[in-house]
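Mind looking over this structure? Questions follow.
All protein chains but one are shown in place.
Moving on to chain A:
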Amino acid sequence: MRLDFAYCWKMFLENWPMFWYGIKITVSFAIVGTIGGLIIGLIVGAIRGLPEDPLDKPWKKAIIKFFQAIAGFYIWVFRGTPMMVQALFIYYLLRPVFNWTPISAGMIIISINTGAYMAEIIRSGIQSIDRGQIEAAKSLGLSNYQAMMHIILPQAIKNTFPSIGNQLIVNIKDSCMLNAIAVTELYFQAVSVAGSQFRYIEVYFVTAILYLILTTGATALLNFAERKINKTSTVSHKDMSA
């Protein structure tokens, strides 16, 4: 058992086009999955976290309860099963209907999967907001929906930004499960290279380093964005001491 660094480097340079292609696919899936998941999560999380209004009419309460039950079921299923199983099941189940490629199927599956986690993040963000914010919105005459869109969700997103960003890191790594439906992401490419070289240790060592570079870069980007978000919320003002 021995790790040959010189060979690692040589193999990496020789197979760079393969790795590069995989990196591009992996990054695309991480970005699409995180953004798609965030959109799904905002809708599902807002439904789950909708504050109860005792003044709502019974039919309206029933409709809200119904959608909350569906949202709960979605989160239960997609957080409770591995993405690889979801990918295989959904890809083959719907292939006759959509006639889709692994890439388009994979992007939808990673978004739906991430959405379940995002929904829980958003819901916890909504619940962490002071009740007074909702009461003030209502006392101005804003509807539940307006309060959610203009007051609650913006604060929930800001407060949970670190957790939302964390899903990007998770998706960089977890997109490798989509190799099961032949999405040619970084891990899939690594398997191909390893198969042609018969040098598993070196190929997977290089692959691990590449993943580490991607996640480190994403972390740096998220930290930067977080600092930016915290800064824009404090509007600078000359007359603060007036």
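Note that a residue touches a chain if its C-beta (ideal position, glycine included) is under 8 Å from a C-beta of that chain, and two chains touch if they have at least 3 such contacts; residues count from 1.
Following the convention adopted for this analysis, contacts and distances are computed from a predicted model.
For the chain of the complex excluded from view, the name given in UniProt is "ABC transporter" [choices: "Septum site-determining protein MinD", "Lineage-specific thermal regulator protein", "2-oxoacid:acceptor oxidoreductase subunit alpha" or "ABC transporter"].
The omitted chain makes contact with just one of the residues A:I35, A:V85 or A:L140: A:L140. In the full complex, chain A touches the hidden chain at residues 54-55, 57, 130, 132-133, 135-143, 146, 150-151, 154-155, 158, 233-235, 237, 239-240, 242.
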